[in-house]
Every structure is written in structure tokens, then in C-alpha cells.
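This is the structure, below, for whatever I ask next.
Missing here: one protein chain of the complex. Every other protein chain is in place.
As written, the chains take the letters A, B and C, and residue 1 is the first residue of each chain.
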Amino acid sequence: MNRLGAVLIVIVALCAVGLPFFLKPFGVYLISMWVVLTIAAIGLNLTLGYAGQVSLAQGAFVGIGAYAAALLMQAGWPYPAAFVSAGLLCFAVGWILGYPALRVQHHYLAFVTLAFTTLVFLVLRNEEWLTHGIYGIGSIARPTLFGWSTNNPRAFYFFSLGMLTLLAAGTWWMLRSPWGRAFVALRENSVRALSLGLDTRRYTLMAFAIGSMLGGLSGALYAPLVQFIEPNSFALGLSFNLLLMVIVGGSGKFFGPFLGALIAVLLPEWMRIAEGYYLITYAALIMVMMAFCPYGVLGMVERALKAAAVRRDPPMPAVHGEATGS
Amino acid sequence: MSVMAASLGLATPALAQSTATTVYMPAVIELSGPGAVSGTNFRDGMLLAVEEINAKGGILGKKIDMPLLDTQSEAGISRSQIQKVLDNKPYVIFGPVFSGSVMVDIALTQQAEIPEIVGGEAAAITQKGDRYVFRTSFGQQFSMPKIANYVRDGVKAKSVAIVWVNNDFGKGGRDTFTKEMALRNIKVVADISTEAGQADFSADVVKVKAANADAIFVYLNEEESARFLKEAKKQGIKAPLIGETTLLGQKVIDLAGGAAEGVRGHVGLTVDAPIPAVQEFAARFKKRFNYLCDHNGIKGYTGVYFVKYVTEKMGKFDSKLFAETAHGLTITPKQEPQMLMEATWDKNGDIDRESFLGEVVGGKQKIVQILPKLGK
Amino acid sequence: MRVPMASFIQLLVSGLATGAIYALIAVGFTLLWQTSQTINFAQGEFVMLPAFFILAAMNFGAPFWLAALVGIVLSVLVLGVVFKLIIVDPMLKHGVLPLVISTIALSLFLKEAAKDFYSSQAQPFPTLVPAVDLHIFDAVISTDSLAVLAVAVATVVALHLLLHKTRLGRSMQATAQNPTLARILGIPVRRMVLYTFLINGVLVAIASILISPIYLAKFTNGETLGMTAFLAAIIGGFNQVRGAILGGVILGILDNLSAAYISSQYRGAFPLLILIAVILLRPQGLLGRIEERTV
Partner (left out) sequence: MSAVLQVSDLRKSFGGITAVDGVSFEVRDGEILGIIGPNGSGKSTLFNCVLGQLSPNSGEVRVDGKVTTGMRPCDINRLGVSRTFQLLQVFPQLSVRDNLILAGQEHQGSMYSRLIGRADAGLGDAADQMIEFFRLSHLSGEQAGSLSYGQQKLLDAAMAFMAGPRLVLLDEPAGGVNLTMLGLLRERLQAYHAEHKATFVVIEHQMEFVMALCTRVLVLAEGRLIADGMPADIRRNPAVIAAYLGHGMANA
């Protein structure tokens, strides 16, 4: 598996770097969108997939991040500062949003976060003095970093790709560190985790805060990518879409979000051959996909590989071969 | 790699491009999501025009090739679709209707120097010095002064209540209208925002009632307008209800039943205009798509004929020249009958037409006065 | 701006009428949750669709009453049986989230279907009774909103009787509260679950008939409706039919009062704030019971 995985990763990486040279601006824009949304999906996968905290607020954090970055840039901040601040802001807000998760779980938590998302939308729309209200914020400049202008599509794509690589690597490091183990423990049995000395409260809040921060950073890239943001873009729809990416890709699988985002961004485009009926077709496909691989594409692949492995070498019978279930 | 790009659906299909026999004029519009009603009207207007033109041999002998690309009423997606068609060197681009999406897209079309014939009405669209954006209807900065004058001179109101739908259409109208009221020192005594898709307007009508203004300006989408009128009648609102185009549309009148009776206001573009050409168009539209088209239908229809006229005037397909030619251009029905009404595009791409003051009488929109073009 | 208290009654009554419809939808919502852990994010579209069934039937020349009947039957078949067999059943065993995704996709599917195969334009819809305005105190109440109220209440009462007074209803409740035990008691659990889906089909159809004259039949109707019903269900008590009704009525009235007396720009925020408060202070909802089953 690992060798296979490594090979796959290399191939994908090569494509990610090479592809834009074979694409027109439209294609580059699409894969840039993929990159940007992947970052948000990685965040949600951390909160939901690993730590098991169901959140329907990721879209709101993308929004908060996007607005924070755009407004700070308008206020004359250099992009890097705006980018970082957007992340920190979302980290703080995410931390606060984590507190309900200490009281309620599962669907109740989903409902709270859903309410939060809609509240954020209302604030973005109504607090015109701050957010320009329903008109949104236009002509957001693409950053120039150390004299390197990311104004042309390919440049911005590579900038975003770099960010994705950085953040993904960071997340990977965290997940392989004891924290990753702690998050999974949180998801699987928080009572037991607590009795083993895990400060479950701190870890829960961390899971929320870091996941939200990734959402915010993705937003801070979204703003200069689309160069226009409006409240509607960050309403419930986006949160649902991000949830879809995580589930379809494979919740709790590191590369799930990459795949999920790819599907969510490209599938509707492919479906456009169905012209007027493309959204129907897309919706239908999603339902079929959920019916046939409820654990997401990667979840299914993993199961398949495992099954194959078992067929190759069946596991040795347990030495103390007994099993009295209770 | 490029093969893979294609297989990923990232590479744009090559067939969609101007050829020897066709001219590529894509439309990027709201076909799903909240904008779908306006979008489909706009689309069907365009389709009707395209069918008519192609039936008569197209523009300069080239058939119009107009693929439709849905924006899902979403700025981000609208941008990607504009980018997609720009990659194929279009002659001109039609749409979108949502001002938010328009604002995103004109940045790109300006850069690519491709004219964009938009349905958006927000004032800001034409205030960026963009040489490649052209309106198909009044910007709010043109329609609101007219309605404001009417409120002052026609209704003789000293105070007014505003009921608006809280989206970019409604908010834009509300802001411009408020400004115009201030200029005419008419007091805005109630400023009531409503939600798109709102069902129960009793609270809003109660507030309007409490404000008892001399006039009530209603700036909502069609269904909401109808619901509001019903509720207003129910609670016995006495003050005159003033609207802009939508409120006096036949659709609203039908939906609101008797409740629309006596509604007055300004009508920018309407199938009920006392102009034979317009009414013939409305009939053709109804026959083709069997529903009653609103002003967006006319916008789409005349938009296509606008392009046809300008192109034939130039005698060739040249996007850059198009922009130069179209600015300051006036098209009269004599020159192009299917323009339906005389129209002028100024240096910003804003359109100027005659418009109307109307009133709902006996379940029909009655035009009581024709307002001249501002340019006159 | 001051709003005279006299209008209070006005707001109350029309809020009640709207709230009653929310209640209908919320009840169906909770039924599905109780018996099959289905969080149906397409519930709003379920209410949008039957109106189009009915209009279609009327286009074939059927009188309204017949068309309404057809609409109810169709929605029981499509939104009840088909929905359960094709979408819910295959995913039940995989937990809540995949099914949530599916219902979200379904809502898009139904919206687009109504738009593409019927019309994107709002359609006028016949009212149950001719609208006549009655003046009570300072309030004006039109007969059609009274009719709405009456039908909604009647439906809810009928449902209540079904659930509490009949054997069938009691077995359904047993199924909802503890499927394992119900199975041991020899209750045909799977059939009971199916029944709740059928009931939901009827409820949404009725709601559709009630609300379409006000909303007008349009493919986007589900968006606001679904979310409001959803909030109502949770506020009232996600696992209690009575709770859902209470929640619906609360929201209907709250919406009017907040818009009139507090802020119309933030009218949408109040239900959400209440929702958050309720979940954090009383997760089982106002009338709900604590769930012994974690999902």
C-alpha cells in the first residue's frame, strides 16, 4: 500500500505542477479553485473526520477569512499580514465555536454550527459599514510577493498550490504527532480518552480552532482568486458543499479532501455536457455515489485493498485463539 | 498531459468558437438558483431573437452560435464561465443579470476587450469607466430619478415609506431611491427590508401602516410584490403604492388578483407599453415559450438585435471596433424594427430610452404618460 | 418607529397561520428522524413539489379537488415510498452523514426538476376558500388564513389521535423510541418505519396545498420553508411530535413580532439564536425527551 501510495502521490504532484502549462485560463482558474477549496476541506476533515466533531460552519469560516483578508488589504495591509490575520481570527472564532461541542455532540452540534453559519451570513449582509453589505467587495487585487506578481492566473495558481502544500504538510505533521492519535481517540471514545489523561476539552477546542483556521486561510486565498466576495457565496450552500467534499472523498482519510474537492469542483463542469440538465445529473450522481460508497471514494479503495490483502495472506490465527464475546 | 487536461474536462471544448459560417456569442446567465426567473426570461428573449435572425440568414451571413452557460446565480461560478468563453475568443458576451456577477465579469471582459451585454441594473456597473460593458435596461441611477420626480410631482408626497427586498437588486434600488428622496427633500419615514422568498408580509405592512407616509414605494421581486399587495389590501393601506417596473408588471397583477388595483409608478421596459412593436413581440414570446415575458425578456431580445445592428453597421465582426461604434449610438425602430423602441447608448454604456408612467386599472396596466429620453 | 400594540393581534393571527404550516412540515421532519435517523434536508423541496403535481393534474383538466387528491397520492408514492426505498434504505446502516449528503443532493435534484420540467416562473395556485376579510377587534383576518389554520390544526389533531389512540400509532411510537425493544415485542418495525414515510408524504402534500396559494408554486419555495421547519423541529423537540408543533407556531409568531418590533434586517436571526440557546440549555428541545440513542 505505502509504496503504491507514494507512487500515486508523486504522480499527482507532477500533474499538479505540470497541468497548468497545458491549460487555458479557464482550466487554471478551476484547478486554482480546487486548490483553495481543498485547504478548507482539509480543515473540516480535521474537525469532522479525525476529531469527530460534526461542523456545518466551515463555509462560514471561509467567508470570515475572505472578508478579513479583503478588508485588511483594502485598509492597506500587505497581503501576507492580511493572510495570517485571517487565519488567526478564524482560529479564535473557531475556538469559541468549539465550546458548544463540549456540551453537545453529533447532530445537535451540527445544528448549532448550522445556525452559526446563517448568523454569519446575516452579519456579512447587514453590517454594511464593515462588510459593504449585499454588494460585496469588488476588484480585490492579487498579491505581489517579494516583487513576484501573482496577477496572471498561472502565477496565482502556483502561489495557492504552494500554500496548500505548506498547510497540508503542517496538517500531516500534526496528525502523525501524538495529537493525531489524540484526535482519533476523541472521536472514538472520549470517556476512555479522558481516563487515559487526555485533556479532551483542550483537544476538542483545538480541533475546532485549527480546522476553522484552515477554513479562514482558504478564504484568504478565495478572495484574491475570485477578486470579488459577497455574503451569498458563504451561505449554508458552501458549508454543505465542503461537507460533501469531506464525505465523498473519504472522511478521516488524509487525502480524502483532495479527492472530494476535485469531484465537487470538476463534476459539475463535466456534467455541463448535459446542458440544461447538468445540475440534476450532478445531484443524481452524488446520490448514487453515496449509496455505493458511503465511506467516500478513498474509504472504498482502502476496503478493497484490505480485502485483496486478506485474500493474498489470510491473518494468522490468534495464538490464544478464543473469542467469547460478551 | 494535455490529453489528461482534456479528460479532466479542464480544457475547453474546441468546437465552441467562431467559424466561417457561425459567430460565437455565448450567454453567461442565471439559469439556476435565486436568479433563475430573471435569467430564463433573459435567455428566452435572446433565443427568440437568435431564432429569428438565424432564420433570416444570421448576421452578415454568419449564423449566431449562442451556447448558454449557467452561473447558478453565484459570482464565483459566473467568473469561471466567463473565463471559459473568453478562452474561445467570443465576439460579444451576453449576461449576466445579477449585478454582483456582472461586477466580477466586466473586469475580465474589459481586460480581454470583449463587449459584454449585461442585464444588471446596479448603478456601479457603468461607473468604472469600463469601455466594454453595455446595458440593456436603465441603470438604477436613471430609473430612480424618474420615479422620484413622479413621487414629488405626480403624487405630491412629503413623506414616503420604502419596502425593499434585501438582495443586491432591492438594496441598490433602495439606496439610489433614498438619495433621490433626500435631493427632493421628501422624508423617508419607514425603511423596511424584507427577505427574498418571504411569505408573510403582515409585520411589514403593519409597520408601513404605523408610519402613515404620503406614499409607499415598493421595490420587491414579482412574487413578493404580489404577496405584499395582498397583505396591504387586507390591512386596508390607504396611501398610494408606488412601484418601479416590476410592481406594475402583468405577472404581479395576475398573481396579486384584485390587490394590485390602483398601483402606480414608473415602468422602464414593459410588454404593456402602448407600442405595437412591443406588443407584437410579447405575443410572439408568449406563443413560443407560453408564458408572459417580463422586462428581462425584452432586455435579452433587444440586446441581441443591438449587437446585430452595430455589427451590420460596421460591416465586420470586430469586438474592439464594436465598443467604439456602440458608444453614443442611437438606434431607431426605423433603422432596426426589432429594437422595439428608440434607444441610445452613452459613453459609459448606459442605455437611454423612453419610459412610462403607469397605473393598474381593471386588472391591466394602463400607461398614463410617456416620459421622454433623458437625453432630450 | 413605534408600532401600535393594536396591531399585535394582527401579527399574532397571521403568525399563527404561517406557524401552523411550519408545524406540519416540522412534524413530518421529526417523524423521519425518530424512526429512521433521517435528517431530511430536502423536506422543504418535499413541500414545494406536490403543488406542481397538482398543477400538472389540473393542466390535464382535472378539477381542483381531484387534482389535490392526485397530488397527495403521488407525493405519498414518490416522496414516501420511493424516497425510502431508493435513498434512505441503502444508507441507513452507514450512519447519519452520508444520508445527509444524499438528502442535500436530493433537494437540488427536486428543485432543478421542478424548474426544468415545469417552469422557473412562479405559478398562481387555487385557494381552498375565497379570501374574504373579517374584521375582529383591530385585526383583519382573511378567511383563507383561517382555513389554513383550521386544516393544519385538524391534520395535527388527526395525527395525534393516530399516534396515541390507535394500536398502529402506539407501535409506531414504540418503534420510534426503541426499535430493538419494539422488535422483541413483535412489532413489524420495518413496516412501521415505512408508514412514517407515508405519513410524511401526506403531511408535506397538505402543507403544499395550504402554502402554495400564499407562496405561489415556485421551485425555490423549499429553501426558506425547509430551513424554518427544520429549526422549528429542533426548537420544539427534535424527537417529539408535540414539540415540533410548538416549535412551528413559535417561529411563525416570533418571525412577525421580531420583524415588527425589533429588526426586520435580522428577522432571520432570532430563530437561530433561540435554536442555539435551546440546544445548549435543553438539547432535547422544549418538549423533547432525552435521547437514549446516540447517533
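Assume a contact is a pair of C-beta atoms (placed from the backbone, for glycine too) under 8 Å apart; a residue touches a chain by one contact, two chains touch by 3 or more.
The structure displayed is predicted, hence computed values, not measured ones.
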Partner chains on view for the chain not depicted: A
Absent-chain contact - pick from A:15, A:104 or A:184: A:184
Identified contact with the non-displayed chain, of A:103, A:176 or A:303: A:176
Hidden-chain contact residue, picked from the options A:163, A:198 or A:225: A:198
Touch residues of subunit A, complete complex, unshown partner: 174, 176-179, 181-182, 184-185, 188-189, 191-200, 202, 315-316, 318-326
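Quick note on the criterion: only the chains that are shown with their structure count from here on.
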Chain whose mean Cα position lies farthest from subunit A: B
Between subunit C and subunit A, distance of the C-alpha-averaged centres to the nearest whole Å: 32
Subunit A and subunit B: spacing of chain centres that average the CA atoms, whole Å: 38
Set of subunit B residues in contact with two or more other chains: 32, 166
Junction residues of subunit C - those touching two or more other chains: 112, 265, 268
Complex interface listing, subunit C residues touching subunit B: 1-4, 7, 10-11, 14-15, 18, 111-112, 115, 119-122, 124, 133, 140, 142, 211, 214-216, 218-221, 223-224, 252, 255-257, 259-260, 264-265, 267-268
Subunit A contact footprint on subunit B (complex, rising order): 1-2, 4-5, 8-12, 31-32, 68-70, 72-76, 79-80, 83-84, 86-87, 99-100, 103-104, 107, 122, 124, 166-168, 171-172
Of subunit A, residues touching subunit B in the complex: 15, 18-19, 21-27, 29-31, 33, 125, 133-136, 138-139, 222, 226-230, 232-233, 266, 269-270, 272, 275-276, 278-279
